[in-house]
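A protein chain is absent from this complex, but the other protein chains hold their places.
Should a chain be cited, it is by its letter among A and B, assigned in written order, with residues numbered from 1 in that chain.
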Amino acid sequence: MLAFSVAQPLVLGISNGAAIGLVAIGLVLIYKSSRVFNFVAGEFVTLGAFGTYVGDKVLKLPYPLAIALGLLFGLMAGLVTERLVIRPLANRPRVTILVATAALASLLIPVEIIIGGAKFFGARPIVGGLGFKVPVADVYMSWQQLIIVCTLAAAGVGLAWFFGRTDLGLAVLATSQEPTASRLVGIRLNRITLLTWGLAGLLGAVAGVLLAPVTSQFQAGYGTTTVLIAAFTAAVVGGMTSVPGAFVGGLLVGLVQAFAQINISSKTLPGANSVATLVMLLAVLLVRPTGLLGKEA
Amino acid sequence: MAIDLEPAIAGDVFPEEHPRVAPTALGWLGRAAFVVVVGAVSLYYVLHFEPAHSDVLATGVIVGIGALSLNVLVGYSGQISLGHQAFIGIGAFTSAYVISQSHQSFYAGLAAGAVVGIAQAVLLGLVALRVRGLYFALVTLVWGFVGENSIFRLESFTGGGAGQDAPRPGGFTTDRAYLGLCAIVLAVILLIDWRLVATKAGRAMQALRESPQVAANYGVNVRAYTLLAFAVAGFYAGVAGALFGSRRLNVVAADFTFAQIALPYLIVAIVGGLRRRGGIVVFALLFVLAGDWLPELAKNLGVTYIQERAGLFIQAFTGVLAVLTLIFQPDGLGTVTAPIGRWLKGEPFRRGGGEGGGAEGVDVRP
Partner (left out) sequence: MSRRISTLVVLTLLVAAACGQKDGVHVATAGGAPSGGAAAGPATTAGNTSVETVPKGPGDTDGVTDTEIRIGVHAPLTGAGANAPSFEQGKDLYFQSVGQINGRTVKVFFEDDKYNPSSAVEACKKMVEQDKVFLLVGGGGADQIAACAKYANGVGVPYLAEGVGQAGLDKLRSYFALSMTYQQQGVLLAQYIKNVVHGTKVAMVRADTDNFVDAHTGFLAGVKTQKLDLVQDVTIPKDAAGAELQSAAVKLCGGTKPEVVYPLMAPVLFLQFAAAVRSQNCTVRWAGVGVTIGLNIVAAALCGGNAIPGGASFFSPFTGIADADTVDPAYQQTWAKVNGGRGDDIAWGLWGAEKLLGAMLQAAGRDLTRQHFVNAVNGKTFSTKAYPDVDYSKSHFGGTGVQVLKADCTKKPPEYVTESSFKTSF
């Protein structure tokens, strides 16, 4: 293809990047508090979508309640993971904990299939209908995609306020930078860690609740296969310890993937988005290991 | 539970002194009897049951080789791979391509799978020299997905969704014979693995695992031995892939995913026990045998719900097992197999992991 599309990938990239950013923020929070790469984050996303499906289609709840159930699933998943897996392994090597979270994902995926079946679940958008035509670009954006972008913005503002203005947020930051000193000044480490995991679970679920309707369907392991990698790359690109970095990283990864996908034909290079992600990740790690906005936390 | 701040297992730092006692003639007889009984039971299993059960055992052997590949990285050299679906899949597709598109023999395919497996692993190893710890884990994760989404979808190489045919070699087309072939390959791999650890390379890798910096200070060639570890892991994985493809007769991308290869193989390596090749192989076999017998057991008990979902229950159960292993029993199944191994070698039966166990990776702070 000769023509290089700009407008279309721009719109697509921003809306997908926003969802990636939400999950990436969760990863960064956990990394800041526990110094752990959380490989079960993808399943927080799936559980969010799954909880909404259960509320909507099985329990026949009103849609807002169904979404609340989805968020509750994610929150609980975060809390339970911290309590049952992360805390017992607290002082063990990082790679060990990483493997444990991966093992947890490997446990959750079959459990999801046992409960829900190996099928695709339909996901309903919050606002149906066609959406709107993006000015200038010859492309449609659904209301759902717009909601995702707004949610990321809201989450960014909310977290900035939380870490900048609240005692709890400051406690989380302090814990991540000086665990021992924080304990000495009376911060309860376990509670802070539990809190961040819950928050990460919640953010993952938000992404799941919002993202699944964009593709109209999801299945067991959905988050792990579709969002996890992009979110990790986004977090690293952003610096791994920086919430604004994850925000920017998510959008960047979304854009790079969309540009690669739309402009590189699948006949030339299938899965161009994966290759673009790898190139981007390697470039950041080899050239600027601290990421775009990272500093030693 | 003792908390290990250091990667080495507490018990290994001050190994207990055990006087070497030579077994009596009766002792040796007992050991020989043990070997004979285990061999006879295996042979009985293969010959008595339908060939399909041999096919399952062949899967176990292949999973074992794949997990041994991870063991070289995670267990010996302190690296990690979360992208083993690419390692195994590239071996499988290369082998299938050589057999069905280039019309070469299975053995040429096996060799090609091994060579390409080594090549891709060494490339990743070059990255590992620059990027360490969790960040490297992430690179391997993304590499796995590049395999899944890009390499395995190159229609000219893999046939796209249709996959590539991967016939078995003449003389090994039946399930029992193919199990024999896989077992022979496993024996060769185990031999290589044993020699690898027992020699200078093994000690060098152990030094790398504990601290690359310290190792370098002691004159260990960090670069060469890191790449060697990747080459060996790639070799095992390429071979496992080639065997995997021809067992299925057809290689398709759908079989090489993160959830089906990278995660379970890593879990087998950990539950089997890192640096415990016996434990890993035994657990790989148990893992697939459970998948084979659970449905029949459930059927006999009349629990159709479990019968239909046996594979999922086993996958979930191994996930639990992996988490429990990491928390409570870092030696994995090696806790059981290692004493038996030592006993067979003529030492008195002693519980415990002995030298160099533990499911710990390295602690590299990014």
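Here, a residue touches a chain if its C-beta (ideal position, glycine included) is under 8 Å from a C-beta of that chain, and two chains touch if they have at least 3 such contacts.
Source: prediction; values computed, not measured.
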item: Residue, one of A:L61, A:M76, A:L189 or A:V214, that touches the chain absent here; value: A:V214
item: Absent-chain contact - pick from A:S142, A:S182, A:T196 or A:S242; value: A:S142
item: Per the touch definition above, residue among B:R153, B:R209 or B:R277 touching the missing chain; value: B:R153
item: Residues of chain A (touch criterion as defined above) contacting the omitted chain; value: 5, 8-9, 12, 16, 118-120, 122, 130-131, 133, 138-140, 142, 211, 214-217, 225-226, 257-258, 261-262, 266-267, 270-271, 273
item: Chain B residues touching the omitted chain (full complex); value: 50-52, 99-100, 149, 153, 155, 159-163, 165, 167-168, 170-177, 180-181, 184-185, 187-188, 191-192, 195-196, 199-201, 248-255
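Going forward, only the chains that are shown with their structure count from here on.
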item: Residue ranges of chain A touching chain B (in the complex, touch as defined); value: 35, 37, 39, 84-85, 88-89, 91-96, 98-100, 102-111, 113-114, 221, 224-225, 229, 232-233, 236, 240, 266-267, 269-275, 277-278, 281-282, 285-286, 289
item: Chain B residues within the chain A interface of the complex; value: 3-5, 7, 74, 80, 82, 127, 130-131, 133-135, 137-139, 141-143, 145-146, 148-150, 153-155, 257-259, 263-264, 266-267, 270, 309, 311-313, 315-316, 318-320, 322-323, 326-327, 359-366
